[in-house]
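Take this structure, written in structure tokens, and hold onto it; I'll ask about it next.
Excluded from the complex is one protein chain; the other protein chains are retained at their positions.
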Amino acid sequence: MPDEARIGMISWAHVHAEFRARAISEIPGARIVAISDDDETRGQRAADRWQVQDFTTDWTSLLKREDVDIVMVHSENARHAEQVIAAARAGKHVFCEKPIATTPADAQRMVEAVRAAGTDGTAAFVSRFSKEASQVKSVVGSGVLGDILLTRSLIGLAGIAEIGCPPEMAAWMSDPALGGGGAWIDEGSHGIDLLRWLAGDIAEITAFTTNRAKPGLDGEDVAVASIRYVTGALGEIATTWSMSADIGMRNWLEIYGTTGTVLMRATDPQPRVEVYRSDQPELWRGWTTPDIAPQSTEPHDYTSWPPHIHHYKREVASYLNRYFTGRRPFGPTLEDGLACLTVIDAGYRAAAAGTRQLIPIPRRSP
Amino acid sequence: MPDEARIGMISWAHVHAEFRARAISEIPGARIVAISDDDETRGQRAADRWQVQDFTTDWTSLLKREDVDIVMVHSENARHAEQVIAAARAGKHVFCEKPIATTPADAQRMVEAVRAAGTDGTAAFVSRFSKEASQVKSVVGSGVLGDILLTRSLIGLAGIAEIGCPPEMAAWMSDPALGGGGAWIDEGSHGIDLLRWLAGDIAEITAFTTNRAKPGLDGEDVAVASIRYVTGALGEIATTWSMSADIGMRNWLEIYGTTGTVLMRATDPQPRVEVYRSDQPELWRGWTTPDIAPQSTEPHDYTSWPPHIHHYKREVASYLNRYFTGRRPFGPTLEDGLACLTVIDAGYRAAAAGTRQLIPIPRRSP
Amino acid sequence: MPDEARIGMISWAHVHAEFRARAISEIPGARIVAISDDDETRGQRAADRWQVQDFTTDWTSLLKREDVDIVMVHSENARHAEQVIAAARAGKHVFCEKPIATTPADAQRMVEAVRAAGTDGTAAFVSRFSKEASQVKSVVGSGVLGDILLTRSLIGLAGIAEIGCPPEMAAWMSDPALGGGGAWIDEGSHGIDLLRWLAGDIAEITAFTTNRAKPGLDGEDVAVASIRYVTGALGEIATTWSMSADIGMRNWLEIYGTTGTVLMRATDPQPRVEVYRSDQPELWRGWTTPDIAPQSTEPHDYTSWPPHIHHYKREVASYLNRYFTGRRPFGPTLEDGLACLTVIDAGYRAAAAGTRQLIPIPRRSP
Partner (left out) sequence: MPDEARIGMISWAHVHAEFRARAISEIPGARIVAISDDDETRGQRAADRWQVQDFTTDWTSLLKREDVDIVMVHSENARHAEQVIAAARAGKHVFCEKPIATTPADAQRMVEAVRAAGTDGTAAFVSRFSKEASQVKSVVGSGVLGDILLTRSLIGLAGIAEIGCPPEMAAWMSDPALGGGGAWIDEGSHGIDLLRWLAGDIAEITAFTTNRAKPGLDGEDVAVASIRYVTGALGEIATTWSMSADIGMRNWLEIYGTTGTVLMRATDPQPRVEVYRSDQPELWRGWTTPDIAPQSTEPHDYTSWPPHIHHYKREVASYLNRYFTGRRPFGPTLEDGLACLTVIDAGYRAAAAGTRQLIPIPRRSP
């Protein structure tokens, strides 16, 4: 098993590169050995900030290095495919920001390339790693909810620029050719991946998209979708880039089961999970808000991150822990990324066509 | 202007008849003069309880009485049309439990009959009368939300029998021929009427329905819909008759605007409205939970009803107040009932066909 | 066992007479047979409202009636003693508004008179009968809190007049000669009785009182006390008649035990009880808010009262149920009233003297 993780970072186009660089800097054995960015100023500054000697504007040179084990890709969404495929062909493990691509076809090629290379391909579905989402996963796993009937999800924020992301990031995310769409692909990716992880695969979708309040945006700032899961359960997903409710992301999730209900508010000023169990004696029957942060296993833990971004640290820590101990996959897979993108794409097609779209089951290798 | 309101009650098939009888008993000038019910035992008991002398199993005889000003209809949904139309033709004002019918065609005939008679036709959309919904209406009216972008609505309960309704009521509501469907028509009617009232007319809908946990029910116990308003805003509606989260109805509503957000939890153990206004100075910017009950104008008010049903009292009080003071209409109209049912019907058709349904604009008289 | 409860009501000086009259009117077998009030207008109106034929301004005549089983006393606090003692001597059961007197000496004489008569003497500690307080009692009884370490209690309201009580009631309550003091005796009585009921007898007290914002009041509008229980646990009590926080009473209670904690907010717009149990598995450890209203045993209960006053109905219902079934005592006893008043009196003495007061144990008959 490896005793070090030597990471090459491609692009700082997405600010999540910064969060992950910080996480890497706090994990023993891991280090960034090289950074590339076609924005030389931006990339060089990141290299300075994280004390990385090797900076280049040529991402392909980074793949040629023998001292790179893992490539992390934070470029514009439309450029992921080319870079991930090349990295896999160079024998690297790849860690790719979500959405992993802007089309299912690209995502399919990425999956195939990584599969052929035999390396690990991880999709950066960071929302799974919030403490709140982990708690919900445990609640679902405990069985107290019974069969799932209905899910509701809201993922929204005030806008990419509005929450403090750099202007050039807001610019490319507002360009469907680079970002792949608007709020639906960006926020919806979080929502759909969480729902798939917690409630299972999605079989059918209908959707509406619109742009109500972002004149400078070519894509949608509001989208809603209704879904049917393979299990037969139903669900709803709402996303927006024009939310007027404090700052930061609202990631709300509700799962209604035959014998219990769970509500989640992650990345919230007062993050919480609430659970209703009908199997309790009458005296105790009601809503419980389990302790989440700080957990009893980390009292007075001054090394963790603030709650609205702690999941980045937990994600990278989990990824590298699996890398070091050799447990494959190292995280949510590119197959998950493809499956998510397939739902996103079906949502766009449903919104355009006005007809329910069946979700194609991703081809699997034999 | 009338100084008394003499009311004939047709049927106790729906327990809301009992709530409204109680409300009538507390309002000066109003009284039930006659009750009809084809279930003689049930009707006679109601007559005894409310000290009404005249009971009959023949509802048509009630329409012939000169001492009846208002007819309130609480029969099985499928029977509303016949009774309301006959009551209108007899020159009576009619107050009809929601959904006002089981088909838009029936509802259209009801609207036309009342219009022809020149009497008042009220649809009993009681959810508008919760204090929480009134508060939300005022918040929307204040303009602080800006343009509405997105709405989310959840209306659910554990089931008709599960919340304590009589078995024979649960039975007819579970029969689509009498009730018109399942959770979607029953709970969705509340949700859609509130959304129309607060956010405007609905132009398009997609939906899914299913039966996940009510084997004895012919209709759906879960439904989800996505909508586009005439304004271009988007929305979602979820309904269920299989909720596992305490008892009673959960009526949750969220309205996201360009400059503010409002969340409502009505008919809840801890009912509340929360408002986010972005126009506040930084020190005060945040979520506000306005005082609702008891209001400052009714301190120590021991005459009001418990919060999970107080809206029935407020609805009947408002209705009779308008009746006594001659302000037409006396409440939400049968046209509202028709418009709501048109959306419900479009939702069922969308769920069956898998295609987005345009909502027909109800024909209006010249 | 009696099949009817014939009640004589002495005085409408306190508005709780009205709540209890309403409760009596809803309970089969119970009725008010006579009302006395030295305010003839006020008393006659009450008699009209509740359809009581016999009204008198002479309360002593009421005690002479053979058709009176129970006397309920709602006169000014300083007059309770005379009336309760006379009623007991007339062989009546007595139900006396809290505080049962304005001095422990009066209270002691009341206890002795009732004991001598062999009738039931009930102190109207209505706060025990809120659903929230009942829930807390059950939580304490379950043992999950372990040994009690600490209690905190806040009872406050905006002022007697401010919450809508009649001016003449506000007037006598503001007169220490009639009311016995200010916020401490009035609100503190609720707090202390709840604490005694839930956490045990009080051994020592220190206190401060002041008048900060009620110029027209001779007594205190704010009081704080620290206490030591007989068990050794400690506690705090704060009371105010000058609260600026919506309307109505705030009755907040916290009990900290070695293995759990319970928080109560009764008579609140969002009433609730929250419980922390350290004996739960990690996944479920956290705060639970048990369902309280509507309870599962009373779904769609349209006969109960609004939450901020429902405890009056529950109190009278419990009292009469015990009366009818012969279970003595019928409610919290005059001994409880004496014990509570002894703590109140010790608090006033502690505030005046600046020294800790031991609470005398009430003399008990052999």
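Letters A, B and C mark the chains as written, and numbering starts fresh at 1 in each.
To be clear about the criterion, a contact is a pair of C-beta atoms (placed from the backbone, for glycine too) under 8 Å apart; a residue touches a chain by one contact, two chains touch by 3 or more.
As the structure is a computational prediction, the values presented were derived from the model and not from experiment.
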Touching the absent chain when the full complex is considered, from C:219, C:286 or C:332
C:286
Contact partner of the left-out chain, one of C:8, C:164, C:219 or C:235
C:235
State which residues belonging to subunit B touch the missing partner chain.
135, 138-139, 142, 275, 282-291, 296
Using the document's contact rule, name the residues of subunit A that touch the chain not shown here.
15, 18-19, 22, 162-165, 246-248, 269-272, 291-296, 298-302, 304-310, 312
Quickly run down the residues of subunit C that touch the omitted chain.
145-147, 149-150, 152, 154, 156, 204, 206-210, 212-213, 221-228, 232-236, 238, 240, 242-246, 254, 256-261, 276, 278, 285-287, 350, 354-356
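One rule holds in what follows: only the chains that are shown with their structure count from here on.
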Distance between subunit A and subunit C based on Cα centroids, please, to the nearest Å.
56
Which subunit C residues reach two or more other chains?
291, 296
